[in-house]
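Note that this complex is displayed minus one protein chain, with the remaining chains in position.
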Amino acid sequence: MIYLTRKMEFSAAHFYYNPEWSEEQNQRVFGKCANRHGHGHNYILEVTVAGTPDPQTGMVLDLAELKQLLEREITDRFDHRHLNFEVPELAGCQPTTENLAVTIWRLLAPKIRQGRLHRVRLYESPDLFVDCYGDTQ
Amino acid sequence: MIYLTRKMEFSAAHFYYNPEWSEEQNQRVFGKCANRHGHGHNYILEVTVAGTPDPQTGMVLDLAELKQLLEREITDRFDHRHLNFEVPELAGCQPTTENLAVTIWRLLAPKIRQGRLHRVRLYESPDLFVDCYGDTQ
Amino acid sequence: MIYLTRKMEFSAAHFYYNPEWSEEQNQRVFGKCANRHGHGHNYILEVTVAGTPDPQTGMVLDLAELKQLLEREITDRFDHRHLNFEVPELAGCQPTTENLAVTIWRLLAPKIRQGRLHRVRLYESPDLFVDCYGDTQ
Amino acid sequence: MIYLTRKMEFSAAHFYYNPEWSEEQNQRVFGKCANRHGHGHNYILEVTVAGTPDPQTGMVLDLAELKQLLEREITDRFDHRHLNFEVPELAGCQPTTENLAVTIWRLLAPKIRQGRLHRVRLYESPDLFVDCYGDTQ
Amino acid sequence: MIYLTRKMEFSAAHFYYNPEWSEEQNQRVFGKCANRHGHGHNYILEVTVAGTPDPQTGMVLDLAELKQLLEREITDRFDHRHLNFEVPELAGCQPTTENLAVTIWRLLAPKIRQGRLHRVRLYESPDLFVDCYGDTQ
Partner (left out) sequence: MIYLTRKMEFSAAHFYYNPEWSEEQNQRVFGKCANRHGHGHNYILEVTVAGTPDPQTGMVLDLAELKQLLEREITDRFDHRHLNFEVPELAGCQPTTENLAVTIWRLLAPKIRQGRLHRVRLYESPDLFVDCYGDTQ
């Protein structure tokens, strides 16, 4: 079993706000992230697929196909978007790095046709990232 | 003469839009950046000060003082902000990396008390950055 | 289950020396690291916490609380310190990256209140790092 | 149990070509990588060894010995080489990152004398890497 | 005057060999680089353009146009190529980082239509790079 990881980037805006809370509670819990004008990040996404290299190609999966999948499911949906307003999959939950990673897992897992999705790692900044392994761990 | 550079980060949202143009022209010129919901970046700022090391301290400037200046002038003004709506210094101009670097130069240059501001380098992403040297070059 | 990782840095001095050995044996085993004037590193620490995002906040833990914990337990104890002389928790063992990571695990594990500590990764340099998972692996 | 990782680099040339296929099929499957003049990469290799720190040295293994092993088995074999023509261990298989990582695992695993080889991570570029854990996962 | 820099990558193979020298002299001067099977690198190219931001767009140049130029002149010519055999512009000279940077300058300088080319920086590896400013410095 080999684990292949592809890295990509997208830029998006977001803020954190719980409408059931007062302005004060939002400020206290979310701090500067509660600013409803929004701020943003260069997200870095690492997608890891586990599989056995094909004897003919020596590859776990077709990298051109993976690139197309990532452009269709990730770039087109998240890049240069505001996560609070433009991504239906995130409606009703805070667009935190945690929830964004889970959403990306759910979008990609059923579409990986060679091998299986092993991990989604998402960096919000060089100093903060989350890993999601679906329900396998 | 020694050039000392301090690196820092801030996160902000922005979009590009020229209200004198049609929607079509904005799309054509600015592409995905014209999305008025906004997107965002982890900006990386490098501030370079030129000076002669003080014989007593061996330093071009007091790094604690520089840190306070950068927090007051840069972090408080730009971090977790939407550049189109919350930064008066950028009013009336596109919040491009170019214009943002010039604005940062103008904010910092008169406030550097030891040495003189030599360069402002601003990364919008790891693959795109601008340098501003004021009017000296 | 989501794994959230926070990265931070600290600078410290250390050397390796076994007082039960001769000078020659220390030189042979530890090489340049046996220089008792000491040398130092910019250590990079990655702390990973495993947990389930809170439905209200979308977060595995309170990042401001984590930051305070890391400043109190890590920065105040290790930053700008000499590991051989100023850290009681390391007394009696070589201040290797391995032992330092285990020490950090023991300091942090009982203090993480939301989720549980999953991994401590410590870089001594960009080319050398260790991972500690406590007794779970 | 502690996991220690050492990073190193080597530069090599390669191309992908299946002699049982037509030129067209090679182009379709391998794209630009099928160019038989070859291209190349700065490979980055991370070797992770799992073990228990020695009480006397505080170390999982002797780093000087590991360095010699990596120079003898990896640098001398792969650095400044053309993987299609000069590495007998890769004969008969595509020199993909996947196959190269498996080959490196097989070369190193039996030669690690303190601790055991846990993971081989190989970056072909900053955006593409594979992990090999032998047959343990 | 603002200096805007765009970073990009390409992968290529090369070797150093002077046909007027004996095999021994080639080995002595070029070392492992004289291996005529070739080796390769992930080159990183930084292209810096100097100009004045356009008042309407706030930009030194049209980034989409720059991207097209770089793909046409750099990616199509150098990426996944063997520099000794497939790049006519390098015929008759060693494909060193120095000569490659000069060649890239000559290809790009006359084609920059907004602003002027200020610097070509080319990394052969993270530890070795060259800067070319044309004949201006």
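In order of appearance the chains are A, B, C, D and E, and numbering begins at 1 in each one.
Here, contacts are C-beta pairs under 8 Å (C-beta built on N, C-alpha and C of every residue); 3 or more make two chains touch, one makes a residue touch a chain.
Keep in mind that this is a model prediction, so the values were computed, not measured.
Listed by label, the shown chains that the missing chain touches in the whole complex are B, C, E. For chain C, the list of residues touching the undisplayed chain reads 9, 11-14, 32-33, 35, 37-42, 79-82, 85-86, 125-126. Hidden from this view is one chain, which touches chain E at 16, 18, 29-31, 93-99, 101-102, 126-133, 137.
Counting over the whole complex, chain B has residues 1-8, 48, 53, 55-60, 62-64 touching the chain that is not drawn.
Here is the rule we use: only the chains that are shown with their structure count from here on.
Within the contact network of the assembly, the step distance from chain B to chain C comes to 2. Least step count on the touch graph, chain B to chain D: 2. Matching residue numbers shows that A-D is the pair in D-E, A-D or A-B whose interface repeats C-D, with more than half of the contact pairs in common. Its C-alpha atoms fitted onto chain D, chain C is found rotated by 120°, rounded in steps of 5.
Under half of the residue numbers at the interface between copies chain A and chain D are found on both sides, making the touching surfaces mostly different. Spacing of chain A relative to chain C, judged by their CA centroids, is 29 angstrom. In chain A, the positions touching at least two other chains are 126. The full set of touching chain pairs reads A-B, A-C, A-D, B-E, C-D, D-E.
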